[in-house]
Structure formats: C-alpha cells, structure tokens
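With one protein chain held back, the other chains of the complex are shown just where they sit.
For subunit A:
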Amino acid sequence: MQFPRLTSMSLAVAAALALAACGDKKEEPAPPPAAPAAPVAKPEVTVNIGHVAPLTGPQAHLGKDNENAARLAIEELNAKALEIGGAKIKFELLAEDDQADPKQGTIVAQKLVDAKVNGVIGHLNSGTTIPASKLYSDAGIPQISGSATNPKYTQQGFATTFRVMANDVQQGHALGEFAAQAIKAKTVAIIDDRTAYGQGLADEFEKAVLANGGKVVTREFTTDKATDFAAILTKIKSKRPDVVFYGGMDAQGGPMVKQLKSLGLKAKFLTGDGGCTPELIKLAGAAAEGQYCSLPGVPLEQMPGGKEFGDKFSAKYGQIQLYAPYVYDAVYVMVEAMKRANSVEPAKYLPEVGKTDFQGVSSKIAFDANGDLKNGAISLYQVKEGKWEYLQTIGGAAAEPEAAPAPAADAAKPAEAAPAAAPAATPEKK
C-alpha cells in the first residue's frame, strides 16, 4: 500500500502550492502619500505584520474573512502615514495559510519568525494558535488572536500571547448556564470535532451543565472535515436528550442541524462561536429555525463601532462571516502599542500591548495578566425567520463592575458599563 505515503506527499505539495499562491496574492500597499512640507525625506521603515488563518480547506471562508479584516486595518493605517520613532511607517501584511492544521500552523509560524515580522495577528483556530505561540514566544514576537478561544493559549506563561475575545471558559460557562436556565434542559448530549477549540469548549460546557444540575447523557465525536453525522445522531436519538451541543465550526454544524431534524430528533441544538454564522443557517436550511448559538462579545449592531465597521467592510469584501471585527481590533491594538512605545521593535512595544486600554470596534479592550480580554461578554442568539436574533448577553463589563480597575482606565467613563450606549467611536479615538 502506497496510500499513506501518497497522502502526505499530496499534502506537502498542496502546502507548497498554497504558500506560493499566498505569496502571489500579497497586495501592493497604497503608496505612502508624499509629505510636501518636509524638505528632507524622513527614513521610511516597513513594518511587517504576519497574519495566519486557514485560506484553503473547509474553513477557508472564515480564514479569508479574518485576512480581509486585517488588510482593511492595515490599509487604513497606511493611509494615515503614521510616524513612529521618527520614521515614516509603512505596514505590510504577510498573509499565510495554515489550513487549520496544527502541523502547518507551526511551519508558517516558523516562516514568519524567519521573516522577522514585527508582530503576528492570528491564528484563527485554537489548535493552530497554541503550538505556534511557542515559536512566537521564543522569538519574542507579540501575537494577538482575534478568534482563538481555547483558554490554554494564554495560560502557557508566555508574555507574548494576547486575545481580544472572551475565552472558552467564559463561553462554556455561559452556554451551560443558558442551557440549564433558559432552555431548561435536564439532559444534554455533547458532540465535538476533536480540535483544541471544539474539545475545549465542549469540556467547559460539560462542566457548566453539571454545575447547574444537568446530566450529560452521551459524549460523541466527529472531525472538522466530516459531513455525515447520521450515525452519532442516531445514537444520540436513542438517549433522548433535551439539548444537543456541538463544539465545532459552521461547516459541520449546518449539515448536523439538518440531519438532526431529518432523523426526527426533538432536541434543541446549541453551539458556540464557531457555528454562530450566517453560513450555518444557509447550510441547515429550514432546520436551523429555533436553534441557538453563542458568540463572545456583543452583536455587531451593539458594538461601539459596529455599524461603521460593518459598512466599511461590506463595501470592500462583502458580508462579514464571523471574526472580522475582532481581527480588525487586534491590528489596531498592536499598532497603538507601537505608537505608545514609539518603537516597532517587538521587545520595546511588547510591554505596551499588555497595558492596552483601547476602545475597539468590538468592545473596550484591556488585558489581564495572562493576556486575556478583561470583562469579556458572551451573547446568545437564536435563529428566527432565517436569521440569528440576539437574545441576551451574559457576563461582560455590565455584569462585572470594575473588580480590578485597569491602570489607565478612565474611572468616569460610563461607556464601559454599557457598550451599547457608547458613542460610535472610531477605533483611533486616542
């Protein structure tokens, strides 16, 4: 049998092609506007910011969404012709494809380290972000992920890891509470896709369900590439749970909801941020009606700069899939730290990232000692008439009033307590 060898060969060739393709796609940044007032040309420094997400494979639609958001932020920043440390700054985005594969994630991470990038935005998946974070940490490169929610990412003791989204401990907690209290589920069945994200979220959900007095009747597994779930759903049907929870992405969640209905399961379907997309509704069709999902943060319409960002993004790249606002914020958080440190050197601006106090598009961003988002909120949604409708927000700034005030936080700012009421501040408010 030559089959396994061939597969790995094909993957290697695929990887090589994918990398080559990405290299070609790099867009020329907008030419820096000439500075007519300055008689002596200032030195120009190119700052490379790496961005990693799956651009091929089953999650390519989410990966491209992230990349577009990063590109939008970079283009805006370039248009402003920033000066840091006395030099004109030109940002350049090095977009890499990790195929949502942990092995590939470390390969492209090494590539970015070798290219001496000034910072990294990403990766998309927890499963790729965690192994890659070691490489960035060793090289001293700050890393901000807009979507990796597995708690482990920031708990490894690295100084370089940050995320601008609530983690899965918070999310799993909120989901478990919601299942027990709002859906009034007594028994749940749990499925996960065996990725760091899916498994991590499912574990946290299970804990929260048990803590709320619920019962887990069965725990089933699939992969992040599967389309057929009939076997595990049939088994779940025999256990008659009130709720089926899925820890995984929309590409599996959609068909799963559909098959759940066609097998005649009466249980409600509940999933986390990976399934909280328009794509899931599209794939599940009518079966999506009445199902639930959760998403860290608040809905786009309620985000401080949500509407404005949504319009800007849609005009250029079409519908937002999922994490775009968070990735966009991640870029700004990084650049703001560079500005405060007056340096683009990773070692110099890294301490400033931790001191971030920034009004982003998605929320007010400040980090705790681990690099996790402080006061992360979790919102729950339900499909009504073919659309995700916002139900409620659990946790977040409103629920946790200033337990540990951020050093730079403006105490008189009520915006923090009610993000919806905040003025639609532009990200570069400072």
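The working rule: a contact is a pair of C-beta atoms (placed from the backbone, for glycine too) under 8 Å apart; a residue touches a chain by one contact, two chains touch by 3 or more; residues count from 1.
To be clear about the criterion, contacts and distances are computed from a predicted model.
Engineer: For the chain omitted from this view, which of "PaaI family thioesterase", "Oxidoreductase", "Branched-chain amino acid transport system permease protein" or "Glycosyltransferase family 2 protein" is its UniProt protein name?
Structural biologist: "Branched-chain amino acid transport system permease protein"
Engineer: Please identify which residue in A:Gly254, A:Pro325, A:Pro346 or A:Gly376 touches the non-displayed chain.
Structural biologist: A:Gly254
Engineer: Decide which residue listed in A:Ala79, A:Ala115 or A:Ala286 touches the omitted chain of the complex.
Structural biologist: A:Ala286
Engineer: With the full complex in mind, choose from A:Lys152, A:Arg194 or A:Lys312 the residue touching the hidden chain.
Structural biologist: A:Arg194
Engineer: For the chain that's not shown, point to the residue among A:Thr234, A:Ser314, A:Asn342 or A:Gln392 touching it.
Structural biologist: If we include the chain that is not displayed, A:Thr234 is the one touching it.
Engineer: Of the residues in subunit A, which ones touch the absent chain?
Structural biologist: Touching the missing chain: residues 1-3, 6-7, 9-10, 13-14, 17, 21, 55-58, 60-61, 63-64, 194, 218-223, 225-228, 230-232, 234-235, 237-238, 250-251, 254-255, 258-259, 262-264, 279, 282-283, 285-286.
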